[in-house]
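Of the protein chains in this complex, one is absent; all others appear in place.
On to chain A.
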Amino acid sequence: MASDVLSRTPPAMLASPQPLQSPPGSVGRPLKLSPMKMLPSIDSMKMLEPGRKKLTSIETQRVVAVLDETIKKLELVSLFQHAIENLDRYSVVFGSVLTGALREHMRLQDNMQRHLQRVKSGEDESSFQQETLNMAARAQVHLEALRQGVESSVRNTLRLFLTNPTACQALRSEGNVRDQASQTLIHFLSELRAFLFEMLLTSPLEKNERMRYLQEITLRDHKNRGVLLALEEELNAAVLDRDNEIAKKNEIIRQLKINLHQLETFSENQVKRTVQEAENQQKSDCRASEGKIAKLQQELQQLRSQLNATIAENREIELSLRKKKYKVETEIENWIQKYDSDMGEKQAELEELDGMYVEEKAQLAELQEKLAVLEVEYVQIMEERRQAQLRKEEEEKELANMNRAATIIQAHWKGYRVRQSMKSKKKKKKKGKGAGGKGKKSKK
């Protein structure tokens, strides 16, 4: 996981450098241009060189010759100390005159040295005394004399050396033992000579031109410096940019790493927790299943014993049933035998009865024939009777009708009669009531 993240980040890093690479490109362009500028610089070098190689005027030749001579002499003078120190070795080459001159020079030099030391110490010890002031003035005069002596000695010795070219040669071959100060002086003098030589070679016109050219170059240089500065700034900015970018990327990487770490710890925790839970679950399940197994085993034991008991019981029952079955079978056999014999008897009886039955059947048929005849008669008689009944009923009904009709007529007749008599009575009433009533009563 971590490696994945790490391997994934570089492509992002590679993707971003594109803008980062462009500033170096812009910086590199001027570098590529430099060969083009080299050509003018070669020209300029030529330009800077003097127009001629040789000094044309005599005056200039002399000036240069004097300077050359001076340098040569200075070289010799600077080697005096060395020659004095090794006078024994050089005495043969130098000759007696030169040796003597050198000794004289050494003596003068020593004197001057001593004198200079004394002046220095006197100044240090008593600066306020009158005496010392006088002594200083005196020493000054002495020193002046000493200096002039040394100067003349040097001139003398030099002259002697110039007359003796072998000695000159011998001393010069030891050129590398000069002290530092004289060496520097000789170096500067030779430089001065070269500069002077060059100056003498160039004319004022050329000089002006050169100056202008130099100024131009300086200007260009200045401009180039500006450009360079700008480019450097750009480069710095680009670098800064890139650094920022890298910092950002690093930050992202860091965060991703943190995330990863968190994720790892989280997942680890989770895994741990899950494992723990699973273990717990497993344990509890194991316990439960053990309990269940024990229970089931117990149950199994119980059921087995039950089964055995049942089997034993059933065996007993089976045995008894078998006995019973045997008994029943024998019984059945007996019964069958009995049944067979009975059936034989019954069959004989049946056959007998069958014979009787056939006989009776014939009789029955005979009787039925007779019965059919009688039945027809019976039906006829019944029909007649029924009709008679109907007639009778009708007659009765008619009679009732007639009775009712007669009754109605009788009733109304009576009513009619009474009313008639009442009418007549009323008529009679006009004559006499009692007679009507009597008459009626008698009628009734």
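Quick note on the criterion: contacts are C-beta pairs under 8 Å (C-beta built on N, C-alpha and C of every residue); 3 or more make two chains touch, one makes a residue touch a chain; residues count from 1.
By definition in this document, contacts and distances are computed from a predicted model.
Trainee: Have a look at "GPI-anchor transamidase component GPAA1", "Protein inturned", "U6 snRNA-associated Sm-like protein LSm6" or "EF-hand domain-containing protein" and point out the UniProt protein name belonging to the hidden chain.
Mentor: "EF-hand domain-containing protein"
Trainee: Residue by residue, what part of chain A touches the chain that was omitted?
Mentor: Per the touch rule, chain A residues meeting the hidden chain are 399, 401-419, 422, 425, 433, 437, 440-441, 443-444.
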